[in-house]
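Shown below is the structure under consideration.
Note that this complex is displayed minus one protein chain, with the remaining chains in position.
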Amino acid sequence: MGITRRRFLQGSALAGAAAGAAAGQRLLFGELETVVAAHPALAVAPSVEDFVPTTCWIGKQDCGIIARRINGRVISLAGQPEHPLNLGALCPKGPAQITALYDPNRVKTPLIRTNAKGQSGTWRRASWKEAIDLVAARVKETRDKDPKLVLWQKGRSKAKSFYDDAFVNSLGATKLGHGTYCSDAGYRALEYTIGLTGVLHPDFRETRYLLSWGWNITNGGGNKFCWITWPRQMLEARERGMKIVQIDPRLRGAGPFADRWLPIRPGTDLALALAFSNVLVAEGYVDGEYLARYTNAATLVRNDGTLVRVDGVPQVWDAAADGPAPLETASQPALDGAYTVDGMPARPAFELYREQIASYTPEWAADVCGLAADEIRGVAIEFGRNARIGSTTVVDGVRVPYRPVGIAAYHMSQQELGFQAVRAMLMMTMLVGAPGAVGGQMADTSWKIDKNYTALDEVEVKDPPYGYTLKSSRYFPINSGFPGMVAKVMLDPRRYGVEKLPEVMITHYVNPLVSFLSRREFIESYAKFKFVADISPWLSETADYFADVVLPAATLEKYEGPSSANDQYTDAVALRVPAMAPLFESRGEIDIYLDLTEAVGVLYGEGGYLDELNKSLKLEPPHALPLDKKPTPREIFDHWALAQGIEQGVSHFETKGVYVKGPLKPAKRYGYVTDPPFGGALHRFYGESLLRYRNEMQAKGAEEVYWRDYTPFPTWRSLTMDASPAEYDLDLISYKLIEHKQSRTGFMPLLAELAPRQRLDINPRTARERGIADGDEVWVESQNAVTGETRRVRTRASYTEAIRPDTVGMPNHFGLWADPRARERGPSPNEIYYVGEGYMTNTADQSFLVKVRVSRA
Amino acid sequence: MSANAPGTPLPQGIGRITPGWLTIVGLAAVAVALGIYAYSLEASEGLVATGLRDLGTMGGATWGLYVTFVVYFGGVAFGGVTLAALIRLLRLDELRPIGRLGQLLTVVALLLAAIAILVDLGQPLRGLVNLFLYARPQSPFFGTFTIVLSGYLFASLVYLYLDGRRDAAICARTPSRLRWLYRLWAAGYGDSPGERARHRRASFWLAVAIVPLLVVATSTLGFVFGLQAGRPGWYSAVQAPAFVTLAGVSGVGLLIVLAAVVRRVAGSEDRLGLNVFRRLGGLLLGLVLVYLFLLATELFTATYTGEVVERRLTEALLWGEFAGIFWAALAFFLLSLALLLWQALTRRWSIPLLVVAGLLVNLAAIGKRYLIVVPSQTHGQLLPYPEGSYTPALGEFAVIAGLFGLGVLLIALFMKVFPIVELPEEEVPAGA
Partner (left out) sequence: MPKYAMAVDLERCQGCRACVEACKVENNTSQGVFWMHVFRLEEGEYPETRISFLPRPCQHCDNAPCVKVCPVGARYKRIDGLVLTDYERCIGCRYCEVACPYGVNFFNWKQPAENYYMDWSDPDIQPASGGEVPPYRNPELDGRYGSEQKQVAGGGHFRGIVEKCTFCVQRIEKGLQPACVTVCPVQALVFGDLEDQESPVSTYLRGKQSFRLLEETGTEPRVHYIGGRTPGTDVREIEPVEGRVGA
């Protein structure tokens, strides 16, 4: 070949003998031979290599992916460098989903059930026409009676405009999501208090002091972002000097990144937030200007808890004029003092708050939360000090208040007192004026006020009969739409004053039997559906037991979106583009819905699916879809892209994957400087309407369990689970693993190889007391303190020093059986939680609190 | 040379097929068949059929029973040929009757070791070619493959041939179906005093040359392990001398056992007298003592120093997963030591007791070889991998049984074609 190279010392000992001193030294001291590597040379050139941009299909934030193809066959998935959310990176689920794409165990054709429901299904293959016609006929039959009795339930929302909005609206169906298992109590608290749909997160570019609260930092993602955007922003913030206080019974997700760990007892976050607030108020870390100007803290409250109103307008005490005035006109709204208005005593809401918060001392909370009082006080003071109340800074030429402290919290909202706990945490940041400040408290990527800001303030508590979601009922005036409660209602409609139950259910990639809590209720209630159609790439456990028809959805091989690619600093939007033709006979969900609405007769014309799509995608002429012609998904996205001002239309996404609009201006990001400030929402420090609901619920005869947490200020009470017998001495928490996504990945072999099976995280001390060795099989038995019911699962003990000794943890995955590869990986902890009074919030959200006992199996 | 009278049988039962012999050969053949069957499964499925697995994340041992027996057979081979050479070198004429047995043992053990290496290879056919084509002196394996295999084999074959010439000449006098073989082997050797003296001189100088080479060769077996800085439990200067000593122990031990068997079945009670066994017993005693000293040194070093992984490994040996094998091996050594010491002190040597001691030291040696090979892989990780485990699969045991069967078969066959014990001087007819 003409290339000089030092070859291996070949042959036998002779070579060694002949090789002289240098070789002798090499022999003695074992120096290594090297082979010259020089000219890059590829012997096998791939025939046709191309790259297709698409998006991740497993996770929440739809990271940009580039599918590398050889002769049209996808051989690997890598990150899109231009996508602001992942900047070319991926989490383990990104590359691993390639096995899901080719998985021969996907549902290959439409399936029609051939055996009775309530057991593992047997199926026959059907044509798309037969399956769609069957579903359409059953939907139509029920819809003609009452559209609300058609229930559409989803587990993931990858194209909200197409599914949640257009499809549900065109049918007039009832929609249920999975948010009540996720973080909806927090969403409601934020919508109600500051008008934003989201949960608490920091302004990572500027935050200096972060309370990572029940937030599994590197494994948990967030309500808007996944495991890539957050950790990267968090690391960059840490490298700039941000400190992290981890408030969590379990340390693992925060790993090496926590500067301080407060291992709080599960379910006591409200008490801790109240104690933090107590210290902030006592130490004078109060941003009076923010509270007086942008919240209702100065509003005058009568002794009965209602606001002082003049002509319907709430009044504050204007210290300058020494009299009541609307907030807008008051030059000096007072936060303290006691006044008389119209001959009746009234005090600013903040004065009441100050009085109430005084009893929630760190010493008190130390007992409740299982922490040290000094530690609570110390963190609160550091928080207050780092808030730098009164300071401002200039961002992109705009002067904005600077409060570089914040809270990151997410799924922790799903606990018995979740709504009020999140409200109390938010109010803690409100005390220092952090919401919407630079470095301060964020909850969304914009300050667009959600309609729930008003709606949750104006709920009309009605008399029965109620709809089966118990909306506007005396039970849950603020109602997140809880599938678990719907199941309970279906089992006993009269108990809840419900007359009509859902008859047809369309499950859109959701698996309530495994991923929702309390399987028993679902199994019993789903047996009552007259017809269930499931849309999913895999046969879910729910479909296995209850689907009449399964419609196979494609995975990466479809058009879907649009999805936001906004990382809270750069605005961008992306589309999923098919990485290859759909495998088997699967189809994209949009195709399925176009066919289904056509077959039901609600595709065309006004109020039809196409018309609803024009509304949800904001397609105006000339880009609006014609209402009399069935488009392809690609055509719809082309209309949408053109309407967005993207000249090349959908082909922009087919070549680039993401459309980057540019950096977000401070006037978009920071509530203080939006126009109007904070999107025009007055922050509800005082929740007058919460008190009103309480009174109305009582008046309509609701039991205390429903109304007790409707208080104008967050108020601590003891937890239902604490009434469990003493032998149930441990708290069970569940959490996410980065390798898995809910119940959707347990059967994906590459991911299952990394996180193969269920386990019980247990402190070695706790385990040894029970004679449990690392790896032993154990029973975990939970107890419902209200009904006395017990449930148990069997798993393996896994020693960890990173968990409170009185708490045990299980990842929130596994427990699947429909796919043979997912079996024998252990149970899901969801099986031993409870649904129902005492185990849910006042907003009809699931609570993940339960007492368990652990014993060797 | 005049031929013996027709009807005179060949010595030591050569050519006579007895039921006892048939039984032994039958059993050995069954073991061989079993081993071949087990290996055929392995060859079709891959080494996944064994209990071996990767180190680290897979939590296994990648060398197991096969490598254990490569080392064991290598040691036995060393013992055999070294003893044969020492007999020449030190003119241990009393031991001459077992010289051939030692040479044969070496040839057979080497063959078994070579097969054990091949069955352990993932690509045995490539191994046969590449090990010679691309041999690298830098690899401690080089020693194993070149010096051990070729050196021992060469030496033992030379001895076997030289020593056998006289007996071949004797046997060639008797008409038999194997006469051509004896004639070929004798190759004109007439056992005249001149020939005898030349023969002795050659043997002596060969021994002078070969004994150090053999020690070096067996050391390289120790170096296969002892040079690995990254493997606690292996990296040790005592590894090579310990390997050599243990090789001697197992070789001499097995020779005692074989000699006792041969004494019975070949009717050589007179040739293999108690004095032969006494000598061997004394030798074994000395070797066991030296080995136990080295073992104690090794253990003391491992337990006394604070190095955590070494200590963890030693704990696994002393009272962990491997404690059973460790204490059994130690007990066998001590028991055989006691047996040998008692006989030496009382000067009352007993062949059955020596056989027991020989068997015990061999079982102990196998156990010790296993403890060298396996625990350092499963419990000697320097990175925080979880502890590994290795349980040999049935197939591995079957292959090993097959190897022993093959060894028995070969020796049994040899016994039926050639005098396994050197023929006595007086059988040489005067005037020849």
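Which chain is which? They are A and B, in the order written, and residues in each are numbered from 1.
Keep this in mind: a residue touches a chain if its C-beta (ideal position, glycine included) is under 8 Å from a C-beta of that chain, and two chains touch if they have at least 3 such contacts.
Worth saying up front: this structure is predicted, and the values here are computed from it rather than measured.
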Identified contact with the non-displayed chain, of B:Thr314, B:Asn362 or B:Gln377: B:Gln377
Residue, one of A:Pro84, A:Pro231, A:Gly649 or A:Pro714, that touches the chain absent here: A:Pro231
Touching residue (missing chain; options A:Ala89, A:Leu625, A:Val808 or A:Ala844): A:Ala89
Which of B:Gly324, B:Pro386 or B:Pro424 contacts the chain that the document leaves out: B:Pro386
Touch criterion as defined above, residue of B:Ala28, B:Leu47 or B:Ala217 at the omitted chain: B:Leu47
Chain A residues that touch the omitted chain in the full complex: 1, 3, 5, 8-10, 30, 32-44, 46-47, 70-71, 73-79, 86, 88-96, 98-99, 102-105, 108, 218-219, 227-228, 231-232, 235, 251-252, 254-257, 261, 263, 580-581, 583-584, 738-739, 749-757, 763, 765, 798-805, 821
Chain B residues that touch the omitted chain in the full complex: 45-49, 52-60, 62-63, 117, 120-124, 126-127, 130-131, 133-136, 138-142, 145, 224, 227-231, 308-309, 376-377, 381-386
